[in-house]
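In this view, the complex is presented without one of its protein chains, the others remaining in place.
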Amino acid sequence: MRVLLTGFEPFGGEQINPSWLAVQRVPELLPDLDIVCHQLPTVFGAALQELRVAIEDHHPQVVICTGQAGGRVSISLERVAINLMDARIPDNAGQQPLDEAIFEDAPSAYFTTLPIKRLRQRLAREGIPAEISYSAGTFVCNNVFYGLMHDLQLHFPGVIGGFVHVPYLPEQVASRGWEPSMSLSTIVKALAVLAEECSKNPEDIAASGGNIC
Amino acid sequence: MRVLLTGFEPFGGEQINPSWLAVQRVPELLPDLDIVCHQLPTVFGAALQELRVAIEDHHPQVVICTGQAGGRVSISLERVAINLMDARIPDNAGQQPLDEAIFEDAPSAYFTTLPIKRLRQRLAREGIPAEISYSAGTFVCNNVFYGLMHDLQLHFPGVIGGFVHVPYLPEQVASRGWEPSMSLSTIVKALAVLAEECSKNPEDIAASGGNIC
Amino acid sequence: MRVLLTGFEPFGGEQINPSWLAVQRVPELLPDLDIVCHQLPTVFGAALQELRVAIEDHHPQVVICTGQAGGRVSISLERVAINLMDARIPDNAGQQPLDEAIFEDAPSAYFTTLPIKRLRQRLAREGIPAEISYSAGTFVCNNVFYGLMHDLQLHFPGVIGGFVHVPYLPEQVASRGWEPSMSLSTIVKALAVLAEECSKNPEDIAASGGNIC
Partner (left out) sequence: MRVLLTGFEPFGGEQINPSWLAVQRVPELLPDLDIVCHQLPTVFGAALQELRVAIEDHHPQVVICTGQAGGRVSISLERVAINLMDARIPDNAGQQPLDEAIFEDAPSAYFTTLPIKRLRQRLAREGIPAEISYSAGTFVCNNVFYGLMHDLQLHFPGVIGGFVHVPYLPEQVASRGWEPSMSLSTIVKALAVLAEECSKNPEDIAASGGNIC
């Protein structure tokens, strides 16, 4: 059972990206699990191509991509990837697509195949704040999430995958006292819990977790 | 050019629903427009059936469904409807579906066909706070939004439609001073602007409006 | 029974200030009440001097000063004025005091003498969201609030007074869909309710209204 974990390079003027900092530290928490870590560029298209190569190279059974969600307070288990690119800022290659489909003639959306309700329950038990999110945005995170689910659906039957957003680290907001953050050790532990649970219990449970709006 | 506007009956313990209160007042602001107003029950499935009958009866060219989004601060132009029902509370008929598809063998999501970026720009010019939203939740609002787009796609070519969430009214939160609201007159004006703009300028514009996450 | 209402001129790059726009419209709602309206400059010191002159000129029994509180969602009944100026931005005369007392050898703080718990209850009954606030900031609003209470204490025994913060108007945030606002008509109605209630029932009630933190 191999798990592929990805994180992003910094973007939007930040010097670090908590997703990649956290991903790198997961293997040491899970010595008995076969975990491969890979950093993706924060670039539309290029990130997807790198992800595809990593999946082909490593043959994981579980793929968990992660990204930074500035302003969120907890681990966000993303449920829906949409076939849309609509960038509010340029990506790291200067691209800023507006209202474009990721793939023509492809589904409008994919749902995660990670057992997100079980994962949220497990995280809560471990003392880690988590929520189910119904939007991964329209930037490179959603691009990778959508492309991942599209590839898994078409080319890698049986492999489960999804996307997890993580908050800012405290040091990213230290001079702005009004923004929420989460410590790196909590994020690393969260990702380790997710990797382990997905490996051992890939079936989801029935549990409340929807939003009124 | 006929516009069908719908709002919901109260739910979740509320005595009123701002969406229906507002919808009823739109025609008096737009005497030259042909507007039909219809209240939908806050009930999975039943709301959709009523909506379908209303479309068949009135033959609108534009359908704008509206609902209450407690906690939001501005007019939310919903972009994505997902094929999922996941109710955190029971609907008005006591149903509480968990993790169920709305329609089997149907697309995972639909995008609005209202010109939401033009609409947001027009609302801003009129002094009305508005945002583009990428999740209409997983309750009856999303149910109606998804069902609307599915029906329009399959049975009513050329009719455009979408969903708009509106904040609480001040009186709904008057005893809880920490929750945002919007006055009925502002919501009514917003819906009138939307109805008029959709009738006259159904083509969207290219404008930034995405989310990082 | 005369009520003096004050509002501020615009500041911080805004073209309007909802406090003054609202204050001017209160008299027409209360034709039987003797209400004097006065605009204050958003300038440390000068605002206070103008307020003092207005009190001397008009001999009110109730003084309610109002100001704009961008970011707040409801009518804020301020409870505490502190003897401190600490400006994050320059005032309209370019002054930016840091960590200075308003008056030397004066109390560190004053409490409002308006019946704020009764007022909050009355606003709630009228369907207007309101809260009791324990900080009026450290800018010109707090400067006027503190100076008012100091003057009333020293020179105008029997006159009650206090400060009320009001949210942004919708048009101030129309292009930023994520900020809360309140319509002018709701703010005007709120101020009319406050003026009337202070005139007729100046005694406060015992009611819960504190904050844990």
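Quick notes on this structure:
Here the chain labels run A, B and C in written order, and each chain numbers its own residues starting at 1.
Heads up, the rule we're going with is that a contact is a pair of C-beta atoms (placed from the backbone, for glycine too) under 8 Å apart; a residue touches a chain by one contact, two chains touch by 3 or more.
Since this is a predicted model, take the numbers as computed values, not measurements.
Though it is not drawn, the left-out chain touches A, C in the full complex. Screening A:Gln49, A:Ser185 or A:Asn201 for touch with the missing chain picks out A:Ser185. Within the complete assembly, C:Val80 is the residue of C:Ala22, C:Val80 or C:Leu169 that touches the hidden chain.
The chain not shown here is touched by just one of A:Ala69, A:Ile82, A:Leu123 or A:Val166, and that residue is A:Leu123. Although one chain is not displayed, chain A still touches it through residues 73-75, 120, 123-132, 169-171, 173-183, 185-186. Considering the complete assembly, chain C touches the hidden chain via residues 12, 67-70, 72, 76, 79-80, 82, 84-89, 98-99, 107-111, 117, 134-139, 141-142, 165, 204, 206-213.
We take it that only the chains that are shown with their structure count from here on.
With chains as nodes and touching pairs as edges, the resulting graph is an open line. Chain centres here are means of the Cα atoms, and by that rule the chain farthest away from chain B is C. Among the chains, the centre nearest to the mean of all shown protein C-alpha atoms is found for B. Averaged C-alpha coordinates give centres for chain A and chain C that are 47 Å from one another.
Chain geometry summary: the mean Cα position of chain B and that of chain C are 37 Å apart. Distance from the chain A centre to the chain B centre is 30 Å, each centre being the mean of its Cα atoms.
For chain A, no residue reaches two or more other chains under the stated contact definition.
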